[in-house]
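In this view, the complex is presented without one of its protein chains, the others remaining in place.
Order of writing sets the labels: A, B, C and D. Residues in every chain begin at 1.
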Amino acid sequence: MTETVPVTVVSVSNLIKQFGRFAALRGVTAEFSGGKLYAILGDNGAGKTTLLRTLAGLNQPSSGEVEILGASKFHDICQQVGYMAHPSLLYDEMSGMENLEYFARLYGITSGTRCAEVIRSVGLDPDLVRPVGQYSQGMRQRMSLARALLNNPKILLLDEPFSNVDLHSATEMVRLLARTRDRGKTIFLVTHQASLLEGAADEFVWMEFGKIVGRTRELKRPETAQ
Amino acid sequence: MTETVPVTVVSVSNLIKQFGRFAALRGVTAEFSGGKLYAILGDNGAGKTTLLRTLAGLNQPSSGEVEILGASKFHDICQQVGYMAHPSLLYDEMSGMENLEYFARLYGITSGTRCAEVIRSVGLDPDLVRPVGQYSQGMRQRMSLARALLNNPKILLLDEPFSNVDLHSATEMVRLLARTRDRGKTIFLVTHQASLLEGAADEFVWMEFGKIVGRTRELKRPETAQ
Amino acid sequence: MKRAFPILGIVTAILLSYALCMALMPVTHIWIFTVGAPTEQTMGNVQRIFYYHVPSAWTAFILFFVNFAASVVYLIRRRPAADIVALVSAEVGVVFCTVVLITGPIWARPVWGIWWTWDVRLTSTLVLWLIYVSYLFLRRFSSSGQTPTLAAALAVLGALCVPFVYLSIRFFRTQHPQPVIGGGGSIDPRMLHVLLINWLAFSCFAYLVCWSRYRLEKLQRDVDEAHALESLLDPRGSVR
Amino acid sequence: MSAPTGITRATLLKDLRLEWRSKDAINSMLFFSLLVVVVFSFSFDPSAEESRQIAGGLIWVAFLFAAVVALNQTWAREIRNQVLDAYRVSPAPANSLFIAKVLGNFIFVSALEALMTPLFIVFYRLRSLGPAWQLLLVAVLGTWALVVNGTFFAAMSLRTRSREIMLPLLLFPISIPALLAMVQATTSILNGEGARFWIVLLVSYDLVFTTVCLLLFETVLNAE
Partner (left out) sequence: MSAPTGITRATLLKDLRLEWRSKDAINSMLFFSLLVVVVFSFSFDPSAEESRQIAGGLIWVAFLFAAVVALNQTWAREIRNQVLDAYRVSPAPANSLFIAKVLGNFIFVSALEALMTPLFIVFYRLRSLGPAWQLLLVAVLGTWALVVNGTFFAAMSLRTRSREIMLPLLLFPISIPALLAMVQATTSILNGEGARFWIVLLVSYDLVFTTVCLLLFETVLNAE
């Protein structure tokens, strides 16, 4: 079920984000085409999370433009975007299924089977009644991914999905993401464990001090000015 | 300034720790000799953190014995142990130096230069006046390490010191730890990024489901029953 | 030991029903036995609530004292059994104390014309109830494996508070009757007899409930332990 | 996209279900409000004539304190794992969330009041000289005023450090007119005097603040 996607799905131009006196993004300009898996890498404080949150409409940029799927207002395309943050974005007290059912309401998804389908697709059991708070870290990250996939988004924004996840679960998540990408989705993935993505990512985007300093096909840090 | 250390510095025998119905440690028996760097590896929920906290006297084991430096009560040897957890264990509102000065009081360290010395040893600047809350993640982890090193402990317990730390800072921390080990300290280090420690660790301790399932010299997961 | 339980149960049931007859019936002579209690002259039959009100209060006090003693023992000896005793006595004590706090106003309404008044006895019962309810709350909300320790600490503080409660509300004017035993009050010996029978029945009942609750809690902990043991043997370290 | 009311209902139901499932919050709030009543009765001798005079004030101050504690928990569940961000990236309108939270709090605080009022009546031996239904009306209007503002300011104080203390700082000053109206209305009704003016005042206060909160909530929610 490969979808056709426009060539450039996300374009940001001269994006600046300031927190008080500190500029977390200092002029990011880039275009990203559809159906790819982008790994965003960089040191602590490089601005990766800030960039992702700005794409997800959770941060207002101080200046600059963001255009996703041709729209400049996030609200118009929020149906097309899935966002997964470092925290799980799930209610600890509800089971995975109940969580997804609630979020399905928010997205106006009426199909009764969609939730179970998504949960199965990330390799979990939809009938699990345990509350999410009692899941292991690996299960929780998968469920969190399921939430991001719920509305079948064209664009996925994932912030450190592998942190504190053991190697085994992480490799499986990478496989799942690669499959998703192959179905025509565009994925942005922030991580410190780039080696996990070797072979899976189409492009590595390197950030430094609030700027994109290079984009490479291979996992090799580009020579930068600094 | 290599110190002489006894052959076996830490020995645990049949350690069991239960949280309600759940057994996080299910009979851990092991001896660790001094002057080595042990990397403790294992999947999420294997019980690594629980083992470390039990060694640090922060958890009371449900049964079993812990003997550190010949003492079975933690209080007797707390001067000899340094503990670094995933959270920073520092006051965000104070500068690094102020933090260390306070902890020095707790340890009864009177030497006026010790704090500056430790801060310098982890590669930070003792004169930095910024509060720790404004440090970058990498700096904060280093400062946290400095706190653990403050009382010049014979035994260091480190829980995921590299998580969310970029590759560059992490490699530097590994170098620092290797140097510390070379000065005769014993280091226990929990991490998910074992590859960082290749070459630096003396032994890899593999945990699974609350048990130690193997100890290897090389970074190679042992064949286990399961 | 196993036998004692049903025997005690039967004895309690007999005692309770006998006491119920005694309390609710006016004095009647059946053959050579005299049963029932005299009807109070001014208050009438309402007064019969007395036979539930007072024994409940005494029972609750005894249970709270047991809770205190068990908590101290736990703090010193760290025996799980002491902790269970403390928990159980607090729970049952709160129930009996609640009975006092419900029967009191029911009685007060027809007799005094009001539901509640700020009187020494009433107030101190209320405070006692509050203290032990907060004790149960702590036990319930505690997230650590050290609930017994925290609870025991609170129990000690709570028990220490009781004398201060008595001292501090001494000045409240007293509307409530004086203690029957050791106080200035006087009582018809027939009533006293019924009261004591009721008290005996209530004490047996409380003891029985505590005992079952103790065994239940003990079993629950044993089951937990068995589960934990099972999880020790289970290769994956967890049950289910 | 499902209708905004559908989302409100789903959110409210989810909250009620979670509340019901844990029951801890409910129980502890009930006990807390009982404690508040008892503390008040210990501090203001209920048998004294003076205390009876100020009962209207006492009740509302006690409600206010209990409500602040309850309202402080409103958003706790939503920010625990930053679930609020999940709401924000979804197409659901902000006001659906606000209304759901206000309704949830209204139910919760009303339940508290329903429990505290009889206790106050018993402890202070209150008897109303005016019509009791007016008291009910005042209670509903006053509670609504507290809850709308409280929910709004609780959301606002999410963005500040030392969150718990911020709520009363924001809520109290703005609520003073409403509080005054509630107290005066209650006292007047208890004393058998007319409370028309105060009720009209409360109604208009409610209308104005509900409208403004609804207009502004989206902005507050989306402020980072």
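One rule holds in what follows: a contact is a pair of C-beta atoms (placed from the backbone, for glycine too) under 8 Å apart; a residue touches a chain by one contact, two chains touch by 3 or more.
The structure presented is a predicted model; accordingly, all values stated were derived computationally and were not measured.
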Chain not shown, its touching partners among those shown: B, C, D
Touching residue (missing chain; options C:T98, C:S134, C:Q175 or C:S212): C:S134
Option from C:V156, C:L196 or C:V209 whose C-beta touches the chain left out: C:V156
Subunit C residues touching the omitted chain (full complex): 75, 127, 130-131, 133-134, 137-138, 141-146, 149-150, 153-154, 156-158, 160-161, 164-165, 167-169, 171
Footprint left on subunit D by the chain that the document does not show: 24-25, 28-29, 31-32, 35, 38-40, 42-45, 48, 50-51, 53-54, 56-58, 60-61, 64-65, 69, 72-73, 161-162, 164-166, 168-169, 172-173, 176, 179-180, 183
Subunit B, residues in touch with the chain not shown (by the definition above): 56-60, 75, 78-79, 81, 83, 85, 87-94, 98, 102-103, 105-108, 110, 147
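Quick note on the criterion: only the chains that are shown with their structure count from here on.
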Central chain (distance from its CA mean to the mean of all protein CA atoms): D
Cα-centroid distance, subunit C relative to subunit D, in whole angstrom: 37
Separation of subunit A from subunit B, taking each centre as the mean of its C-alpha atoms, in whole Å: 33
Shared interface positions of subunit A, touching two or more other chains: none
Chain-level touch network, classified as line, ring, star, complete or other: ring
